[in-house]
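A single protein chain has been omitted; all remaining protein chains appear in their positions.
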Amino acid sequence: MKAYVIRRLLELIPTALIIILGSFALVRLAPGSPFSSEKEIPPEVRRQLDAKYGFDKPLPEQFVRYLGNLLVGDLGPSTKYPQRSVNEIIADGFPVSLTLAGVALVWSLLVGITAGIIGAVRQNTVWDHAAMAAALIGISIPSFVLGPLLVLLFSLRLHLLPPAGWGDLRHVILPGITLGTIYAASIARLTRGGMLEVVRSDFIRTARAKGLSERLVIWRHMLKGGLLPVVSYLGPAIASMLTGSVVVEKIFNVPGIGPYFVDAAFNRDYFLVMGIVVLYAFFLLLLNLVVDVIYGFLDPRIEYP
Amino acid sequence: MGTVAILGIGLALSLAGCRPEETGFFGTTEPRHGPGELWMNNAGEPEWLDPNKCADGNGGEILWNTFAGLVQAHPATLEPLPEIATHWEVSADGRTYTFHLRPSEWSDGTPLTAHDFVYSFRRLVDPATASKYATNGHIFRGGAAISRGEAAPETLTVQALDDLTLEVTLENPIPYFLHFLTFYSFMPIPRHLLEDLATRGIDPELWTRPEHVVCNGPYRMTEWTFRQRMVFEKNPRYWDATNVRLERVRLAMVESYTTALNMYAAGEFDWPGSNTSLPAEFLDELARYGDFHRHPYLAVYFYWINTQAPPLDDPLVRQALSLAIDREALVAHVARGGQIPSAALVPDGLAGYEAIPLPLFDPDRARQLLREAGYERPEDLPPVTLMYNTSEGHKQVAEAIQQMWKKELGIRVELENQEWKVFLANAEQMNFQICRMGWTGDYADPFTFLELLTTECGNNHSAWSNAEYDELLAAANRESDPSRRLARLREAEALMLEAQPLIPLYVYTRSQLIKPYVRGIEGNHQDRHPWKHIWIDERRPDRDRQPAPAGRPPAPPRPPAAVHPSAAAKEKAA
Partner (left out) sequence: MTATASPSAASLVTGTSLWQDAWRRLRKNRLAVASGVVILFLAGASLVGPALIAATWGYDYETQDLAYGARPPSWSHPFGTDFYGRDLLTRVLYGGRVSLTVGLLAATVAATIGTVYGAVASYAGGLVDSVMMRAVDILYALPYMFLVIILVTILGKSLLLVFLALGAVGWLLTARIVRGQVMSLKEQDFVTAARSLGTPASDIIFRHLIPNTLGPVIVTFTLTVPSMILQEAFLSFLGLGVQAPRPSLGALINDGANQMLVFWWTLAFPGGVMALMLFALNFLGDGVRDALDPKMKR
């Protein structure tokens, strides 16, 4: 187990390198430049701008320099927000996205797993159908529809919560629920599916035959086994929740880092895109490692290779 | 089940919507703050807050209210009025201006002198500044050579005769110079601050951050929470501070227009501001409310035609395409903002210019032109691709025009949607057949539009080049008699439209929501609304007055005559 974790941590290094190299290449090969605009810029000015950010150097040189800066924790300047460094931008936005992700995660796990358990335990009853119908509605309403609907209802009609913005606890509720619901719906379906798969497997039948109480069977065996797909799903899901949501953060004007995934790409804000990718990759790799370790706890038969 | 649920929600919400019959206004009409404040939206973070480097509307809104230039624009007519310069003289040839400055101070108490303007204008064209708007400085003699790196910034013909006298010499006797001078690129720069930062080892580029910034306008920034809000307080050292009414202005950074609309309805904004645009599909609905306002805007929507490759290298085909567009239907049913349909590039009445009269729609003539061009049957014409950048509004116009061309001429048109930077790259490399463009006039003069078609203009995406046209424009600029100048410009435009390297569609308008208690926002064709003229009306006539019946909004209230400078009655665009 310990050896496994150490080996996986070592694997992170080449993986991260490939991600950084691949992203760097993709970002730079895309047509367009951070400085292109509707109005022509005098060529000499363009040269000065390129020189200022080092874009006039050959790409391999730029890459090596980027890696070097990355090692000392410098993510570079932003071309779209020239008054700020990428480090500052992420330090501003990341705690915001983290808060939102926390609320969304709690909401999605609470609602999703509960609904999933109800569905699986009471399979093919009214309860099951109701829970799964709710989950399906959750899946079929995209967040860009759900968000505005919640705003309309809770802010503009009932005047209970602010329509958008960031600052106090009341601002977190609507975006948190909007973001969490999509995941909750998927978690509910996966929990139910996973548990049903386990219900039919022999060890549950054995457990039941041994006369274990139904509750114990549910909690100890069905849930643990049934959560495997959920856990697999959660690795990337949490990584993308942590790094913010483009749509939800835009609808509720939450100053997190989610919108940069799209906007920084549109602006060809090279260093900002890379910074966001590096951050996301870091969480993704880490969380997938955690997920693989958790497999072992959920199903003791899994051996670490 | 889901269908019913979604349908139900949709119905319930749309029927429960706040109808104008209830209040006559969109959302709450109770201010959420005291009378000395204004809450508005800036839509996004500015790139630069440095007057020389700024090149976006998000920065412009702030610069116009935190800096004061030599002259200022009248809030309604945009006519140049004294600001830091109290008066000025113009030489007989119209090329040399001598400005006399009033004694004034920067917000840190340092005296503001003519040298600060000299520093700013040189810095604008200096390639080392890397300003995207360096071309604005080309109006000064020597400016173009400096920004090409061929001459030193000191050679710019701008000089301080003494601390309060500034002399500038222009490349051409342009009549719009004073108006252009109100643009934010020409604000003074606090040289003392930049040099002080450099000696303290701080990057001088960061001088506009709130912990450092020094300005000379009506407001100064006191808080900047990145991507959330900026707070501005009245600058007591502004020369005309006694006439500034609002104590604080709070700017939010809300990008999504629907979110901005929601926040306006909830009273979090008193005015979404000029950087928030309302989407076409909402306009008919919003126009029924009393807080809806509309005014013309100096910008033209048009399609570039790549004149290099067949079949569009034939002017007859290009003219046919232009004549087959039903511009009135386009404006009435698609753009929906009361825009002014136009087949000419320069809007009618711009600085005394009389627009070239061209038919807005003539499908018969269009079909005839196509036949003359040798395309007897529409099938003979190969399919044409129309490129636009990702945006709901551009898509709407493109889809409508595609159908018009198909219906009237039988031409097959492929639409090609492209992400903005890809679009720009393709436009620059002439890698398209027809592409959309919107051009905002920098100053109220036909030249701001006509310049686009000159051979050397980097923004000319038609590949159309005509020596006679170039010469007519150059001659117009040398001309010091205004009416002869306009005549030459008009001659040039007629020549250009005959060749049809672009297809003008309409002149923009701006549609805005302004809470009934906000006063002093004038409609003007550059959509510039200085905060110093704005005030909150506590008398609240909107509560006493009966709301107007739905369908026709009540006339906007007249601002009291005491506002400085003398306020003109607001003209609403038809």
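Each chain carries a letter (A and B) given by its place in the written order, and its residues are counted from 1.
Quick note on the criterion: contacts are C-beta pairs under 8 Å (C-beta built on N, C-alpha and C of every residue); 3 or more make two chains touch, one makes a residue touch a chain.
Model, not experiment: these values are computed from the prediction.
Engineer: Could you tell me which of B:Glu30, B:Glu285, B:Glu354 or B:Glu468 touches the chain that is not displayed?
Structural biologist: B:Glu285
Engineer: Of A:Ala131, A:Leu228 or A:Leu242, which sits in contact with the chain we cannot see?
Structural biologist: Candidates A:Ala131, A:Leu228 or A:Leu242; residue touching the omitted chain: A:Leu228.
Engineer: Which of A:Val145, A:Leu161 or A:Val290 sits in contact with the chain that's absent?
Structural biologist: Considering all chains, including the one not shown, the answer is A:Val145.
Engineer: For subunit A, which residues touch the unseen chain?
Structural biologist: Within subunit A, the residues touching the omitted chain are 11, 14-15, 18-19, 22-23, 26-27, 29-31, 132-133, 136-137, 139-142, 144-145, 148, 152, 186, 189-190, 192-194, 196-197, 200-202, 225, 228-229, 231-233, 235-236, 261-262, 265, 273, 276-277, 280-281, 284-285, 288, 291, 295, 299, 301-303, 305.
Engineer: Go through subunit B and note every residue touching the omitted chain.
Structural biologist: Its contact residues with the unshown chain are 1-7, 10-11, 13-14, 17, 258, 279-282, 284-285, 329-330, 332-334, 390, 392, 395-396, 398-400, 402-403, 414-419, 422.
Note that in this section only the chains that are shown with their structure count from here on.
Engineer: Could you tell me the distance, in whole angstrom, between the mean C-alpha positions of subunit A and subunit B?
Structural biologist: Here the centre of subunit B sits 39 Å away from the centre of subunit A.
Engineer: Could you please specify the touching residues of subunit B with respect to subunit A in the complex?
Structural biologist: Residues in contact with subunit A: 1-2, 5-6, 9, 13, 16, 18, 27, 45, 47-49, 55, 127-135, 147-149, 205-206, 208-209, 225-228, 252-256, 258-259, 262-263, 265-266, 268, 419-422, 424-426, 428, 437, 457-459.
Engineer: Give the list of subunit A residues in touch with subunit B in this complex.
Structural biologist: For subunit A paired with subunit B, touching residues are 30-33, 35-45, 47-49, 52, 80-84, 88-89, 92-93, 133, 136-137, 140-141, 148-149, 151-153, 155-157, 159, 162-166, 250-253, 255, 259, 266-268.
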